[in-house]
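A protein chain is absent from this complex, but the other protein chains hold their places.
Each chain gets a letter, A and B, in the order it is written, and its residues are counted from 1.
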Amino acid sequence: MEKTGIVGYGAYVPKLRIKAETIADVWGQDAGRIINGLGITEKAVPNKDEDTTTIAVQIGKNALLRAGINPKDIGAVYVGSESHPYAVKPTSTIVAEALGVGTDYTAADTEFACKAGSAAIQMVMGLAGSKMIKFGLAIGADTAQGAPGDPLEYSAAAGGAGFIVGKDKKQFIATLNDTFSYSTDTPDFWRRPKADYPSHGGRFTGGPAYVRHVAGATNGLMDKTGTTVKDYDYVVFHMPNGKFPLAMAKKLDVPKEKLMPGFVVDKIGNTYSGCSLLGLAATLDCAKPGDKILVTSYGSGAGSDSFSITVNDLIDKKRNLAPTTEDYIKDKQYITYPTYAKYRGKIV
Amino acid sequence: MHKANVPMAWRRFKSKYNLVGTKCTKCNSSFYPPRLICPKCRREGKIEEFEFKGTGKIVSYTIIRSGPDGFEKQTPYPIAIVELDEGARVTGQIVDYEDSDLAIGKKVAPVFRKVYESGKEGIIHYGIKFKPEN
Partner (left out) sequence: MAERVAVIGVGLTKFGELWTKGIRDLAIEAGAKAMEDANMNSKDIDAMYVGNMSAGRFAGQEHLNALIADQTGLNIPSTRVEGACASGSLAVREGMFSILAGQHDIVLVGGAEKMSDVSTAQATTGLMGAADEEWEGFHGLTFPGLYALMAKKHMHDFGTTREQLAAPAIKNHHNAIMNPIAQFPFEITTEKVINATMVADPLTLLDCSPISDGAAAIILARESVARKYTDTPVFIGGTGLSTDALALHDRRTLTALDAAVRASKRAYEMAGVTAKDIQVAEVHDCFTIAEIMAVEDLGFFKKGEGGKATMDGETQIGGKISVNTSGGLKGAGHPVGATGIKQAAEIVMQLRGDIGKRQVSGAEIGLTHNVGGSGATAVVNIFKR
């Protein structure tokens, strides 16, 4: 198996935001308490004409801008999401058509709650590493759903990131050193067919779910690679809210500053399948050559994928070829709850 | 009623997902939507596929308050005629705008968006819209 690396990456966050206090007002809740409790001040929501497909296309375009490769050299396209616009009919082929990938590629949509995107990265690592393809595109994107009045309504957000993975070291913006996964059958969060909104286990989503799996994969990766937290300059943990990743960092003795470059949840919310990938993209936006990054995703149901990544010299040349995550986070427009409800199909 | 059936929509994906038009290599005129015959050179013209960058400026705009079938729930939405940098003019919606962005002469860039759905159970139609460029 050859070592693979990231040859291009792209992020996208919709322009619209709703403030936590706007939502709290509607339900008569204490905004201060919510913001403090969840660690989220506002979240990104899709415009009325945005869905996982349109978000994934923009991500793919940005990744191609940085990769500078011919889209026809992409041999695999995977889009991970829990809000694919079709129940049957792949998002990935629409994305590939819009990106001009041609016809000689394999594709599938993946679903594993919030880690469908990181699973897609592992899939293209395997295909590129085994020389079955030259480049693979893995995207995690979501327009996450939160039931009206549910705590999830404060966090379920839209956005994502994607990575073009190749096997030619000269093209690596960052090397994918290794990956490790930790999976169990843990129903902490789910959505049955035809249900509009997901259900969740409340506090059960913490200890036996998020904590166990993120720690399991992160420790497993460090064991496998013989590394410790000290070896990493930056760490990204999946961000279902602004509290869990900070608690995880504390538990694993990760200094908070290592988390901060990729810590986007407080400003845009949890972008589900896009979340940890967006954290990685934001980290790459400010990392220096030689920096090491540890990323651990989390998907309910449940599992975590952990990655060890080393940033290469190319980062300085590639970073500014497409908008950064921060560019998207800064470009925002606030909407009211009725507009939000209309756009998210809660009333029509 | 006007909603494209599946094959009608499918055969235009290439030109709808990106601004893929045509160009007459004899007189260098570019066309979007694609034309099969150059109106200037006619039989002497030579038509080739040509992809536009998609950046341009607003020639005129309006805000649709009463939408046709498939767009009823999208109102209000601005729609503009955009002159692309390469010369052709195209109709498209303006998205992610501030009110002050709706102005003749405003620079815009292309974005890939959902245009309409053929009902709850039909296919989703995607296409190019424009967002203001600062």
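Simple rule for what comes next: contacts are C-beta pairs under 8 Å (C-beta built on N, C-alpha and C of every residue); 3 or more make two chains touch, one makes a residue touch a chain.
Since we're looking at a predicted model, the values are computed, not measured.
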Over the full complex, note down every shown chain the hidden chain is touching.
B
What residues on chain B make contact with the chain left out of this view?
1-2, 4, 8, 12, 16, 33, 59-72, 74, 77, 79-81, 89-93, 104, 115-116, 125, 127, 129
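In this section, only the chains that are shown with their structure count from here on.
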Whole-Å distance, C-alpha centre of chain A to that of chain B, is 31
Residues of chain B touching chain A in their complex?
13-14, 17-18, 73-74, 93, 95-96, 98, 111-115, 123-124, 126, 129
What does chain A use to touch chain B in their complex?
15, 47-51, 53-54, 57-58, 61, 85-86, 89, 94, 97-98, 100, 333, 342, 348
